[in-house]
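Structure first, then comments.
Only a single protein chain was left out; the remaining protein chains are all shown in position.
Which chain is which? They are A and B, in the order written, and residues in each are numbered from 1.
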Amino acid sequence: MNDLLTHIGYGHFLVLAAVLFVMGVAGVLMRRNALIIMMSIELMLNAANLTVLTFARMHGDVSGHTFALIVIAVAAAEVAVGLAIVVALFRGRRHVDVDRLNTLKH
Amino acid sequence: MLYTRLALQLQAFTPAGLAIALALGFCGLFTLLAVAVGPKSVNPEKLKPFECGSEPIGSPRGRYSVKFYQVAILFLVFDIEAAFMYPWALLFTKLSTTPAAGPGLPTGVGIFGFVEMLLFVIVLVVALTYVWRKKAIGWE
Partner (left out) sequence: MSGRVLAAIAALFLVLGLVAAGTAAAQPAGGDAPSVTIQATPGAGVSTASRDIATGSGAGMAILFWALALGTVGGAAFVLTRRNLIAAVMGMVGTFLALAGLYMMLYASFLAVIQMLVYAGAIMVLFVFVIMVLNRPEDEPWGMVGLPGKALAGLAMLYLLVRLVMLVWSVNVPDTALVAPAAVAFPGDAAHTVYEFGSTAAVGTSLFSDYLFPFEAISILLLIAVVGAIAVARPLNDADELPGAQPPAPTGGH
């Protein structure tokens, strides 16, 4: 147990990434505000990035850093378009509550 | 024993830690000093939000125009572009050097690095042109 606390290995980083990812999933599933849901998606992307960088370090291969850089760029594009959709939603409906966005359901 | 090891391991972070400690220490020290020894007189005028002497216009909780968002999107995109430019700038000499034809021969000058960033920037200039034509950054 003491060893687990003081010897930081790759497993620690991977487990932390898993915790972060699950928190992101929980946010997407349990929150109703579209903005919080987008933040939770960012959390999941960051967890993936942390995993990729851990594996890059593990293998001493700098390609993983390029992957992470590209993931960050894709996340930025996703946020720009996603938030634009949130703004457009708010303009039409005065709320951003995803549980009440059920027009296509009925 | 443990503390010696700890100190050794944290040695690499000493300059950064020192800067952080100094910054926090000075901020905290002078804030505390101001609270402790400064004279206090409270009146309603002092508790108002500070707006450079003007009367506050509207509520700070009011809604803002979508124009701010459009400008923020542009900032984000060109921030990403800059992030990709740092490694390119560092490697530009390598990217514009072609290998020598043989041992002892001088290396040539290539346009590979120039052209690849040119393509990248041209595509983003198209985006800027679109935004410009749509008057999303016009601020009348």
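To be clear about the criterion, a residue touches a chain if its C-beta (ideal position, glycine included) is under 8 Å from a C-beta of that chain, and two chains touch if they have at least 3 such contacts.
Given the structure is predicted, the values throughout are model-derived calculations rather than measurements.
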| item | value |
| --- | --- |
| Chains on display which the left-out chain touches in the complete complex | A, B |
| Missing-partner contacts on chain A, residue numbers | 3-27, 29-33, 35-36, 38-40, 42-43, 46, 49-51, 53-60, 62-63, 65-66, 68-70, 72-81, 83-88, 90-91, 94-99 |
| Residues of chain B (touch criterion as defined above) contacting the omitted chain | 2, 5-6, 8-10, 13, 51-52, 54, 57-58, 61-70, 72-77, 79-84, 86-88, 90-91, 94-95, 97, 99-100, 107, 113, 116, 119-121, 123-124, 126-127, 130-131, 134, 136, 139 |
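By definition in this document, only the chains that are shown with their structure count from here on.
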| item | value |
| --- | --- |
| Between chain A and chain B, centroid-to-centroid distance (C-alpha), Å | 22 |
| Residue numbers on chain A that touch chain B, as the complex places them | 69, 72-73, 76, 79-80, 83-84, 87 |
| Chain B residues touching chain A - in the complex, by the definition given at the top | 66, 69, 73, 76-77, 79-80, 83-84 |
